[in-house]
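This structure is in structure tokens; I'll ask about it shortly.
Here the complex is missing one protein chain, while the rest keep their positions.
Moving on, here comes chain A:
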Amino acid sequence: MLPLKEKDKPIVQKLLSAGCCARCVLRFCCVSVQAAYRKPPQDTLNELQAFISSTENPKTQDSASPPEDPPSKRAKLEAGPSEEDAAAAVKLKDEESRVCVVCLGILQDLCGPAQALKVSETVKAEKYEFDTLVLSVSLPAQLCVREHSCWLHVKKELREKSIAVDRDDLIQVKEAFKWIMQGLVAKELGGVAVVTRVGDRNEEEKELFNATTCSDCFKPTKNKQSVFTRMAVVKALEKIADAKFLKHYPSPPAQPTSSCIPQDVQCLHMSVFVAGRYNKFCRSLPQTPWVIDGERRMESSVEELIAAPVLSSFRSDGFNFSSSGREDVDVRTLGNGRPFAMELLNPHRSRLSRAEMKQLQETINKSSDKIRVRDLQIVTREAMSRMKEGEEEKTKSYTALIWTLKPIQREDITFIDDIKDLTLDQKTPLRVLHRRALAVRQRVIHSMNTRFLDSHHFYLGLKTQAGTYIKEFVHGDFGRTKPNLCELLRTDTDILELDVESVDVDWPPSIPE
């Protein structure tokens, strides 16, 4: 039995006469029992017709429109097959094939086992690995207009009967669609997000808005092809007065000539996150692709060298790379390496065993001698944030090859070894000032050590607060970093080479070999 009450009768009658499909009738009667929507639509239609004709009040017949023919209906339900019955069946078939004036067929032919199979096949073809499934549907904006028109139609009736119904209690097309389809698709599959999009059909609703004064709701935006986005239409419908709407648009909505056309099925797997540490052994390799004026400067980059094998293992569409700080193109990263993490977008494979991850790490390491990766592992999105946490407080160790203008002797530089916790005032370096705000930042060099090479060169080891600009500390950046090494040594100094020796972030956890 349908969960309908006596007071719903005139509404059901009115909706069926207007050309609503059985499921849309349920929606407008606020039926929230999911099972009711999953029944075959013709069964529901039969029940609805039985419901309205079973009334003790014969008055309803007056308002019935031609398609409904309660007496023959009742005959069908009560008697066995007959000629009359066959005629009724034909008539029923006719009604079924009629496209619903509200949902434009979305809850009719586009919502059933055939469509579910189509969706499932698309997912299967992409060979995803997954556990759970989320189904969503994207509907054309014009559906909102038809829904609104139908609501005004029903509202009039409700008001006459003094029945209070909150529009929010109506079941949305989207909701009903998911109730029916989710189970059907899941039966065929197991757990990937499926997005079903249903496309536009005609232009009549756009004309409505061109004719009204809602133009402020339809401002062209940069990246949208049409101004009639779903959001804009919803907003306009909230603003428009009922009388004005009815002047430009029929209520109930007119009989459509064709149903919506399913556009495509898009599959999307949730991101998988992978983390590790990398070494960079090359002084001509940027961390990320280096593009100036639309032209590529270096043929490769750290993230590309790492990402290529990872993407192919996870059969992923793309990635977002992040790391705990970054080094310049001409700086090497030695020691245990720099923590990094990457978000893999739409991975078709998501479960790699420890051994497979180790294999993947080896593949990366064999592919290039410019970089090396360790501790490669799958992590959670939450764990990834630990890499950025307290980044400022972390320390980093460097080795720099220093050149001095004036000749030096061994003992000239030893005093540097005794300097502890030297606070620098660093203006944003000129080399990054074009993309960062101008500020003076205080950074601490915790300790330094020196190794004399010859009369113009020595190695300087530094342990610093993260975020210290080492090159600028050495050459002074036009006196914009103070104090700087030139001041300390009372001669011009320059940095010829720089290596990152360690990035002291204890994430991701190390993986023993």
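Following the convention adopted for this analysis, a residue touches a chain if its C-beta (ideal position, glycine included) is under 8 Å from a C-beta of that chain, and two chains touch if they have at least 3 such contacts; residues count from 1.
Everything below uses one rule, namely that contacts and distances are computed from a predicted model.
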Protein name as given in UniProt for the chain not displayed, "ADP-ribosylation factor-like protein 2", "Protein Sip5p", "GPI ethanolamine phosphate transferase 2 isoform X1" or "Protein Abitram": "Protein Abitram"
Contact partner of the left-out chain, one of A:L401, A:A466, A:L488 or A:I511: A:L401
Contacting the left-out chain in the complete assembly, out of A:Q255, A:S284, A:Q442 or A:S510: A:S284
Selected residue (touches chain absent from view) among A:R296, A:R431, A:R451 or A:R490: A:R431
Positions on chain A contacted by the hidden chain, ascending: 281-285, 292, 299-300, 369-370, 401, 403, 427, 430-438, 453-454, 456-457, 475-476, 478-479, 492, 494, 496-497
